[in-house]
Every structure is written in structure tokens, then in C-alpha cells.
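Got a structure for you, written out below as C-alpha cells; questions coming shortly.
A single protein chain has been omitted; all remaining protein chains appear in their positions.
As written, the chain order gives the labels A and B, with residue 1 at the start of each chain.
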Amino acid sequence: MTDNALIEKVDVKGAIAALKEKFPEAVKDDSRQGYSGIIVDRKQLVEVARAIKDDFGFDYLSSATAVDYHGIADEMEMVYHAYRISGGPALVFKAQTPRNNAEIPSLIDVWPGADFQEREAWDLYGIKFPGHPSLKRILLWEGFNGHPMRKDWKEAYYEEDHKPFGSRWPGGWIRRAEELNVYGKNVSYPADFDLSKLSDRSEETLYNDLGLGVTVQEMGGSSSLKTDRLVVNMGPHHPSTHGVFRMIVTINGETIETLEPVMGYLHRNHEKIGERNTFLHNMPFTDRLDYLSSMGNNVGYALAVEQLLSQNARFQKPNYRAEVIRVLMSELTRIVNHYWAIGFLLNDLGAFFTPALYAIAEREKILDLFEATAGSRMMCNYMRFGGVAKDLPERLRSVAVKANDMVRDYNTMDYLTELINERIPRSIDELDNYLSESEIIKERTVGVGYLSPEMAVAYSTAGPLLRASGVPYDVRRADPYSIYPELDFDVAVRYNGDIYDRYLIRLDEMRESVRILKQILPRLEKTRNENPVPPKQHTPRVPLGESYGRVENPKGELGYYVVSAGDEKGPQNPWRYHVRAPSFINLTALGPMSVGHKVADVVAILGSIDIVLGETDR
Amino acid sequence: MYGKGIVNGLWVTFTHFFNTYIDDIRYAGRKYLRQENFEVRQGLKTQGAFTVQYPDEKLAVPERFRFVPFLVTEDQDPAHVGEDWCTSCGICAKVCPPQCIWIVRGSDPKTGRPVPQPEAFFIDIDICMNCGFCAEFCPFDAIKMDHNYELASYDRTHHHIHDKPHLSKPHTYWKTIAPTTALEEAVERGGWEHSDTLKGMKKAGQQAVAPTKENMFPVQVAPVAVAETPAKQERPAKPEAAPVEAKPAAPATEASAADAPKKPKFDKQAMLAKIREKKGG
Partner (left out) sequence: MAQLDLRELNATEFPIPAEMQGNVAITSLSKVYNWSRRSSMWPMLFGLACCAIEMIATAAARYDLSRFGMEVMRASPRQSDLMIVSGTVTKKMVVPIVRLYNQMPEPKYVLAMGACASGGGPFKEGYNVVSGIDMFIPVDVYVPGCPPTPQALLYGLIALQKKIDGQSLANLDDVPWYGVGPSEPTPIPILGPDIIDPRQMDLIRRQAQLAAEGKPHTVREIPAPMKVAQVQQVPAKTQPAASAGDDPAKAERLAKREAALASKKEAEGGTAQAVAEAPAPAAAPDAQPKKKFDKQAMLDKIRERKGN
């Protein structure tokens, strides 16, 4: 969004050189092996960040995350990935702090999108961010013991630092983890635990901040109309929150004054588990992030690790067929996801289940393909480092084993051709015909939940949410990966930034996906004889260093920040495994978008962001 | 005109509603329980999605489908019937992401040295994430992903830790549920036998029979019908709760009857006794 054309011409290297010139004391190169970018002195972090954003045009903060280097160095660091909204590679900058009394100035004034990510770093790492207006725990509850992502924090079921655990083989007599724990349940308490002081602080803190209680406001001078200011809780099991998401809204009359998202109800400790896993172990765990688009998650993680592996001379990049299959799966996933998003947006608008039924009927056909190819309907676990797990099967065939089993047997290419050329376009048109012109939907959605392009970028939103606000930012074009550069498609953009446009842009994107898939089909035929499966290797030697792999997932930009600290002989586990989840960061914009609307609209606004809680809470 | 969009949408709904009856007429009576019609209904040529009448007609799962793993045992070679293909090398336990596989490596009772047979093998299916890594990375094709998804039970303390008797299934079962994959694997090994047996044969100068579709099921051992799982046999009788194994008495379809004729069931107990005998002696 910068208007200085000259600055746009400066590439990342030029920007770093200029920054070093401007802040000679604060900025230095990150010279560790395998690392890139700059290390900024935390005292001057805000000024440097301002320069990065305003002077050099890196206006989109993609990811901000913490890393604990306990055992390597006695410090923690925040890693920021800033991009230009016009495209191009990232400027990576870091700020370091000692582990005791960790403090790094907040960048929320520079990039408001850092809000949730800094709260997460506080919650999980215990880094304080002076300048952050409400630095509260975000995924765990207030009163939780410790900051769990620190390397020296151990949970109740802690076994070993790295998988594979020694207790599994060769003397693996099974013991369930809950039987090992002293309390018999999944519990851990601080050493100085005092039972008499036990209380549930989490709810109090939540409500106290909002000023619980009813305040009566007088409307206007002479009018006798009085309204109550009320705090209303929605969730976490509310059916329209798309899972276990919770919102606490303060309403004045019926109008929303503030909206506080509360999450963490599905915080499954992906990152803590991921740092214990080997690199390959994480692949099926990525399926369970955005569980509607597991294929896309797989691709993102494979890209991040392949970036690291490519330093290794022996590593072979995925061949052309593997890339074709990856794109095929990613785009089918996008279609699946958008069917779901549209269906359930309509659910939230009150058209209970009928549009959703029509939308997800076609999804089943795609899932049949996934099941026959990867082995599971949802948790595909299909990508491997350097390719895919298995080639597409010759025939999508099932085998009758049980009584009453009904067999299906289709030729894969015929199935795909029929699906891509006939069924999916037909059902997209049907959805369009069914919903787009409906006056009820228009009444409910046009002009509701407006997000301006400036705010969309500032809040680091991604995906359809960003593009519906008129910002044509798509990782497939802005920072291309795989074979997207040779494919012919347009980045779908809409300009009104309301719910209706977010609905329409999903239809547009599905049509673009179909366009891509039609180009994929001949490529699949052409590469029939190539083998997309890499040699089997369960513990690849991952060289030292960091990488940030990102893909345009259906919900937005999905990024994996992976740090490998292992050498050739050491344990092969990621030192840091961070997921930049689009759903999580898109939610930053939920509060500002909802203010001034009614409670019923909030449900629709949330539906239009299209979150999935597995990814939001991780 | 205001309201046109709504009418349009209602028309789409009506078409959907109407089309189901058109379809009923088209298939008049022959709609269910017939293989050809089923394939058409679940295929891409029809419009919309058709309901699978679950217990009466089940959607057969594809070959690559993965549910909880099972262990392959020998059932073809008369000299080694009942022996595990597993050599307890521990690779599956290492690649298992949630670490749900516990293996006790077998040891010779006399010398104490490890032998290539697992003494015990446990999989906690409450932890298993069905990722299929164990099957993918097993160098001996000894652990495979099962296709039996009907595992619901009333109690998890007993039934959700699968031990070796529970996990073991004959190789013929694997060939039945995944013929193509099994053939590919056999071609890669160089024969239908276990890779160690093949190695031994090579040493002895014997030539293994090249695996083809035709010699997949040798005559003496018939393919195993897998109507029931061991889980159900071992479930303790609960007086008040009706056991799950009381299957809906639906007539077997022509298709499934042709595909998997009822064959004598694999006698696991006898096999286990044999193993024990061999180990003890």
C-alpha cells in the first residue's frame, strides 16, 4: 500500500543495507548457519520496524513468533516475517531477549496484526510486550502454571525430549500415560501448590476486563429512552461458532460495542508436540490443523522442510508429476473448503442446513478421490519430503470384504475429468444460481462487516478475507511456489469488503480453481510415466537453519516456521515448529469488523471469515 | 423485481426434491441392494448425492483405506503357519507419530539373544492416528492398515489396547482386502513369501514363483471371510447391554457373496498354542 514507487524498487538486500546504514548500532546481520535476515536490538525495535514498514514498504506482517534457544544460548527471540503486499520475498528480522524477565517492545502500533501473535508469545513463552494494551493469555487460561512452550517446561505426560521414545522398543510393555501420572489423571501442579488458594481465575479475569455489570445510559437529553449495557457470552459450544470458539460481546441495546474473542478451547499443543516429533512425524499432525483442507497443510509443511533439505546436495526436489499432483490436490482442497465455507455461512445466516447439504454433497465425491488416493477422507497425510506418498491409483476401486459391502470401480482419469469438467462447475453454478441473487441473503450481507483494504493489510488478514477487501494478494502469485507460475489463472478480487463479497469471492476462487484443474488434467496425462514417490526415508537428515514455507491455503496464507538445530548425528527433531495459521490471525479483524452491528450479524461475520478451530487454537 | 432471487432459490430446492422422485421411478424397485445400480448411484453420472443405507448396504472402502493397523501372519507356508511376519525391528514404533506402538522384542529363552519375532506387540488405538506410517515404512510388509472400521465398543479399558492375538491376521486377509497393493508388494519382494523366506530360498538355490494375480491364492488355503473381528469375539458378555456382534440380519448381496464366500475361519487360538509350544520347546 505504499505509494513511494522508488522504495518498491529496493529489494530485500537493498533494504537491509539501507537499514544497517540508518541504524548502525541496532541492526546486524543474522550470521548463524542457515539463518537469514537481520537481528535488531530490542531497544530500537519499534523504530526499526517503523522504518521497515514506512520507508521500505514491507507493510504486511505475515508472522511473528517466538523461539526459545534454551540450551543453545540463554535467550529467546521473536522472529518477524514482513512482506510487501505487492509481492516478493520476506524481510526477516529478529529481536533477542534474555530468558529471565523476557521483554520485547510490542509492535502492535506498527502492525496491528501483531496483536494476537504477541499475546500467544506471552502465553506460551512468557515474553512480555511493553506497549501491548491487553497482554493476556490467549490460548490457555489465566492462572495456568508456567509458559508451556519454554524448552524447560514439562507437562504431566512428559516422557522424553525427542521421539522416538525409548520405552516403546525393544522392551515395550504397554503402560498408559494416565497410569504413570501420580494423580491418575492428566494433571500437573507447581511445586509450591497451595490448595487453600485454589480458585478459578480464568472467568473472573475475562469479565472483569469488560466491566461486568449493567450500566444504564441515557440516550439524548430530553428523550426518556434508556438502554442497558450488557455483556453477552456466546460459545464455546454455540453451534454457529464453527467449533469451540467463544465471543464475549458488550452490547448497548442491541448494538455491539466491543467484541472479545476467547479461544484456546481446542488448543491441542501442536507446536509443543511438533518440537518433540521428528520432521516426518509432523506430517500427519498438520492434517489436523485445518482439518477441512489437510492436503494444503501437507504441501505447506513439505515446502518448509524441503527448503531446509535443499541445502543437502543429495536431496532431490519433487519431480514434475509430484508437483502436478500437489497442485491438483491443493486446488481440490480449496474447492472442498469453499463448499463448506459457503454452506455454513448460509447456516449462520439462518438457512439451516439445506444450502450446506447441497454444497457438501459434491464434497463427498472429492473425498472419495482422496480416500482412494491417500487412504483417508480427511486426514490425508499425502505429501512427503520430495514428492507424494503414493501415485494416483490407476482405478478408484474398493474391495468388498464385509457382508453388504458395495463396490465402486472407476477409472481415475475418467473420474477426474468428469469431476472437473462437469460436476464441480455445474454445482458451483447451481450454488450461484441458488444463493447469489437471493434478496434475503443480500439484505443480511451487503454492507455488513466492512473491512477496509488498509485495515485488512494492517491486521495481517489473509486469503478471501483480504482479497474481498480489494487487495489482490495471493501467495500463489506474490511469492510463487510449485508449478503455479506456469499455470494460467487470475487472482480473484472483490472490492466492497463486506460479507456478500466474501461469499462471492469464494465462488470466484472455486471457478479459478476449476480453471487451474483443467490445465492440470493434460499435465497428469503427460507425466503418466514419471514416479512422484521419493525414496522412502523416515528420518531425513535436515541441515541446520531456519525456513519459512508458506502456501495459499483456502483460508489464507498458511506458513510454517521451522528451525532445525540438529546436525548430521544429533536428534532429528525440529527445534521450533510454528504454524502461522490464517484462521487465527484473521480473527484479529473480527472485533473491529463487528462493532456497530447486531449480535445476529456477528454470527454471519464470523462465518464469512471462515475459521476452523483446529488451526486457530492449534 | 424484488423477490425474484428467492423464487429462483426455491426453484432450485424444488428441482432437487423433484429429481429424487424421478430417480425413484427410473430405478423402480431395483434401486437398492444391487451392485450395478449402486455403482451408478454413487458415481458421477447421476445428479447430487445418494444415501448409502448403511447397515444394509455398506460403502466398501478403497484398497488404500487406513484404519487401525494389524500384523500379518503366515498362513501359506505349512512349516511356519501362524508365525508373524514381523521381525520386531522396531521401525514402526519409531515412525509412529503419536508413539502408540509398543513392541517387546523376542529373545531366545536359552541364550537370551534377540530373535526376529516379537514377543508382545501392543497398539493403543486410543492414541493411533491412522496415519499409516507403520505400514508405509515396514521393510517386511508385516504391519498393514486394516479396513475394518466397525470397532465401536462399550468399554475401552479392555478393547482399545490391541495386543498380538488381537492384531494378528493372516496374510490371506491382506491379499483379500488389498489385492492390487499386495501384488505390488509381492513383486517388489520377488515372491508371495516373506522376504526372509525368499532370501533362504535364494540361498538354497530355489526359484520363487513370480507373483501374479492368478497365483495370489494358492489352492490349499482359501481366502478368509472377514465378517467378524476378534474384538467382538473377545468381548466379555455384559448381561444388560446387548452385544454389538448381533449383526443386523440383512440378506447377503449377490456381489459380496460372490466376492467373499464364507470360508472356514482362521483358528487363532490353535495357532497361538502352536506358537507357544514352539517357543517353550
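Heads up, the rule we're going with is that contacts are C-beta pairs under 8 Å (C-beta built on N, C-alpha and C of every residue); 3 or more make two chains touch, one makes a residue touch a chain.
Just so we're clear, the structure is a prediction, and the values are computed from it rather than from any experiment.
Considering A:50, A:136, A:377 or A:395, the position touching the chain not shown turns out to be A:377 (whole complex).
When you scan A:292, A:305 or A:558 for touch with the missing chain, the hit is A:292. Checked against the hidden chain, the listed residues A:109, A:159 or A:439 yield one contact partner: A:159. Here one chain is not drawn; of A:230, A:357 or A:599, the residue touching it is A:357. Only one of A:18, A:230 or A:266 touches the absent chain when the whole complex is considered: A:266. Annotation: of B:26, B:45 or B:156, B:156 touches the absent chain (contact as defined above).
In the full complex, chain A touches the omitted chain through residues 139-141, 143-145, 148, 154-159, 166-167, 171, 173, 175-195, 198-202, 236-239, 243-244, 264-269, 272-273, 276, 284-285, 288, 291-292, 356-357, 360-361, 364, 377-379, 613-614.
In the full complex, chain B touches the omitted chain through residues 48-55, 58-59, 61, 67-68, 97-100, 104, 109-110, 119-120, 124-130, 149-160, 163, 236, 240-244, 246, 248, 275-276, 279-280.
What we mean here is this: only the chains that are shown with their structure count from here on.
We define each chain's centre as the mean of its Cα atoms; on that basis chain A and chain B are separated by 35 Å. The part of chain A that touches chain B in the complex is made up of residues 163-165, 167-174, 176, 277, 280-285, 287-288, 354, 358, 361-362, 364-365, 368, 371-376, 379, 381, 389-390, 393-394, 396-410, 415, 418-419, 422-423, 430, 433-442, 536, 538-539.
Chain B meets chain A in the complex at residues 2-6, 8-9, 12-13, 16, 35, 38-39, 42-45, 48-49, 52, 55-66, 88, 90-91, 93-97, 99, 101-105, 114, 120, 122, 124, 129-133, 136-137, 145, 147-148, 150, 161, 176-180, 226-227, 247, 250, 252-253, 255-256, 259-260.
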